[in-house]
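Here the complex is missing one protein chain, while the rest keep their positions.
When the chains are written out, they are named A and B in that same order, and each has its own residue count from 1.
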Amino acid sequence: MPLWKVYHPVGAYTREDKHALSKRITGVYAEVPLPKFYVDVVFQEIPQDSFYVGGEPVRNFVRIHMDHIARQLTSEAAKTKFLARVEAAIAPFIKDRGFDWELHIDETPFDLWAVQGIRPPRAGTEDEKRWIVENRPSPRTDD
Amino acid sequence: MPLWKVYHPVGAYTREDKHALSKRITGVYAEVPLPKFYVDVVFQEIPQDSFYVGGEPVRNFVRIHMDHIARQLTSEAAKTKFLARVEAAIAPFIKDRGFDWELHIDETPFDLWAVQGIRPPRAGTEDEKRWIVENRPSPRTDD
Partner (left out) sequence: MPLWKVYHPVGAYTREDKHALSKRITGVYAEVPLPKFYVDVVFQEIPQDSFYVGGEPVRNFVRIHMDHIARQLTSEAAKTKFLARVEAAIAPFIKDRGFDWELHIDETPFDLWAVQGIRPPRAGTEDEKRWIVENRPSPRTDD
């Protein structure tokens, strides 16, 4: 959590771009705060002949699909704030480069999630705080 | 919205096939009506040694995963009708070509979605009507 899948044109990003963008994305969640290692990003090149918007092939489009697990955005204020942070984080690599883009977030069940075989600690617990500080999963102590 | 991911065998479809199929898929949503540019389709070739059904490799199988965001299908009648439209839209490229196939739809939160940094207008609003007519996103006027 989160799992980001970034579908982008072939050759749109260098290794350095992807590294830098993934750091910016990670920053959005580190601010929550959440453990940085929760943030998984998969970049996938989609050839123009396999990428369609409105029935037409696109060569300038980035589509992002996010799955959120650790936290749910419940209030309108939280949603607005979070989406604004995401847009700010990605803008240098998408909007500022002239790409079109679309993104959506799904929220999936907290209880159906495991990291290294461990079901992650609840929000705000001592275990979660330790996972944040150490930036790695470790055995839970709260149960 | 929707985001379709079409996992198919290597070489199953030509560029022309994918273009034509994406147009048919777009037609299903244009009928709702929804803006055509909402319809994103990603085709992805899966080699036989990476595609398994029931524990066996498949070379004749198409798996479609759809995320719906703009509308939810609430009644049994609406679900039945929608699935029938989808099956009719894809049949020339799947059933009629002898592929096996499976599809499922997830419905994800409307409020966690943005196109070009804009949260899309609600169903039936003047803004949505304009997006449909112009087939592109534009600043919202309703808030």
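The working rule: a contact is a pair of C-beta atoms (placed from the backbone, for glycine too) under 8 Å apart; a residue touches a chain by one contact, two chains touch by 3 or more.
Please read these numbers as outputs of a predicted model, since none were measured by experiment.
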Contact set of subunit A toward the excluded chain (per top definition): 1, 3, 15, 18-19, 22-23, 25-27, 35-45, 67, 69, 106, 108-109, 111-117, 119, 135
Absent chain, residues of subunit B that touch it: 7, 46, 49-57, 63, 65, 73, 76, 79, 83, 87, 95, 100-107
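Everything that follows uses one rule, which is that only the chains that are shown with their structure count from here on.
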Gap in Å, rounded to a whole number, between the CA centres of subunit B and subunit A: 22
